[in-house]
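One structure is given below, encoded as structure tokens.
In this view, the complex is presented without one of its protein chains, the others remaining in place.
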């Protein structure tokens, strides 16, 4: 036994130099495996995203007119997009939306996550699933529901107004529309973000809390000095996704458009604009250019936010 | 519209059409000799499956009658989406070269767009020109464009005034016969209850405003030839309409609200809206959506701009067309023609909720005298038929009306907030002209 053991160990030791070399070789072979694991995704990615995206980029270099057919126009569509007032107005609108709605939503989500994680709630499971449910509601249904809730005559808003003997402001009017859309988005995604943040909180080791408790830290201090740093990366992730989602805002305003066509125009958000150009105006080429510009703007802003918050995180 | 040339055309085309309509299945044997079937009668005797895109509910019942009569043809009815959704799919399918229908429902306003870009088969070659006498002049004028016949009219929407008789009786009002009386009634209704309106105007519905302009004699869209288009949304008719409704909106005598929402139907149901100016296809919608109060509603002719006039307009309505991408064009054309002109088919379409486009049914006493249950037993078809016979002539749509309608809400719709529809119409006109010029048309505006 002991002999065989020592033999084995000696063989291992004696083989160690070539083994290292071989491991490097094997590393290359394993690298191939890494690519193999990635390959299925690459295939569906190419079919489902890259090819259509490339095609869109190609289309954006042409102009197809009802009279005169298709002509190559180079970057003309991009030039037009950059000077397009409707497109710009939509961009400013979503930017404003981003600055107000995203912090509110993430703040609510964070508070909810902290509450659910605090261990001081009755039936936390109920709240977890309940707040999340709106995420599972399809847009068609959302339109019906909010049509009722915002309705200033027969809807809930109207009935609350009647109850107090007054008239609430028209939530579907020009002054309130962006806020009303913000409310729908907040309603739909707070639970989703809460779950991401909550999951991050779950990874904080119990010992940290125990240590804090020994130090006599209150709930508030625990939340501030232990929990917040712990969810920071998750918060950055949620912020980046919210930014991307905001720039692609489409469903909610589209739903509201059927309730207030005089307020929500076809270019209300850049994504709606791209959609309407293609689907009502047959301007596929220009629409593709608008979408590419929008994707570019989104990527730059999302990347900048990520970079900034990462640097800040390191500094702290 | 111009009877002399079309009569000649009609006579020339009558022969194949008659043969088709009589269902000469006996001729099938010699028709099958040619491999590419171009003769409709022969095509109907060749086993074929046709795909029919339509969103008309219950149309499968009429299609079943066709399949009984021509058992070799199988028609697959597909609801590929409504209106703009269907057109987009059709445009993309045609662009892609596959996946499109053989036969498709197309609303009148969208027809020029498809016809102009040569995406529809000219049905004249299948004898459709001979059908002219079967259809109302207004329906026919909307499918016969630029010397071709691009579709067969299926249903129409001659306008009428639907009003809540209970509300009118309560206030001792008579249904207005002129727009001046309409305005007076609007004032009285509002005075009776600040929450009540004579009616609403839909800021998202270009078709609704188009119909008012049409009735007022406005002809804002004129296509002169393949590339020249004239747009004047401030012509006297358009201006008259915009002035009236702007004034009503500013005085809050009408409600600017999108139609068809839950809230809107509740307003109809509760008597908050006393009136609905809409096409003759509406009774079915009233009966099925507000069953409790449908019996309170009655129909009267449209208010007139000058007392004693009888001018109406169309609101909505569809035709059935054959896209050039179809591989069974002859059979598809034969089907489209039978579906919308055979007396049995036309009756069946009407029974399933479509308001007729054929003069045969519109003058049929059985149709005219039918009491409509939805409207408290009123023989409303008489009023609708009168309206159909007095539709103003010469209306045209743009060769890109689908786009124009989609930006209506951005321009006229937004102006409903301030109540200045003329400003909205000017903005709309600008968008229409810009788009047209970008698309290679020559758009002239005053």
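Letters are used for the chains, namely A and B, taken in the order the chains are written, and counting of residues starts over at 1 for each.
Definition applied: a residue touches a chain if its C-beta (ideal position, glycine included) is under 8 Å from a C-beta of that chain, and two chains touch if they have at least 3 such contacts.
FYI, contacts and distances are computed from a predicted model.
Engineer: Given the options "LytTR family transcriptional regulator", "Sugar ABC transporter permease", "Quinoprotein dehydrogenase-associated SoxYZ-like carrier" or "Protein translocase subunit SecD", which would UniProt use as the protein name of the unshown chain?
Structural biologist: Its record in UniProt gives the absent chain the protein name "Sugar ABC transporter permease".
Engineer: Of the residues A:75, A:99 or A:126, I need the one that contacts the missing chain.
Structural biologist: A:126
Engineer: Among B:56, B:230 or B:346, which residue is in contact with the omitted chain in the full complex?
Structural biologist: Going through B:56, B:230 or B:346 one by one, B:56 is the residue touching the chain not shown.
Engineer: Which one, A:82, A:95 or A:136, makes contact with the chain that was left out?
Structural biologist: Result: among the candidates, A:136 touches the missing chain.
Engineer: In the full complex, which residues of chain B touch the absent chain?
Structural biologist: Interface residues of chain B facing the absent chain: 53, 55-59, 78-83, 85, 89, 92-93, 95-99, 101, 105, 107, 155, 157, 207, 259-262, 265-266, 269-270, 279, 281-285, 287-292, 315-318, 352-355.
Engineer: Contacts of chain A with the missing chain: which residues?
Structural biologist: Touching the missing chain: residues 26-27, 30-38, 40-42, 44-45, 47-53, 55-56, 59, 108, 112, 115-116, 118-122, 125-146, 148-149, 154-156, 159, 187, 190-191, 195-200, 202-206, 209, 230-231, 233-234, 237, 241, 244, 247-248, 250-251, 258, 271, 274-275, 278-279, 284, 287-288, 290-292, 294-295, 298-299, 302, 313.
Operating definition for what follows: only the chains that are shown with their structure count from here on.
Engineer: How far is the middle of chain A from the middle of chain B, if each middle is the mean of its Cα atoms, in Å?
Structural biologist: 43
Engineer: Applying the document's contact rule, which stretches of chain B touch chain A when the two form their complex?
Structural biologist: Within the complex, chain B touches chain A at residues 84, 88, 91, 116-117, 195, 202-205, 226-227, 256, 258, 261-263, 266-267, 270, 272, 399-400, 402-403, 406-407, 409-410, 413-414, 416-417, 435, 438-441.
Engineer: Under the touch definition given earlier, write down the residues of chain A that touch chain B in their complex.
Structural biologist: Its residues touching chain B are 65-68, 144, 147-148, 151, 153-155, 173-174, 257-267, 276, 279-283.
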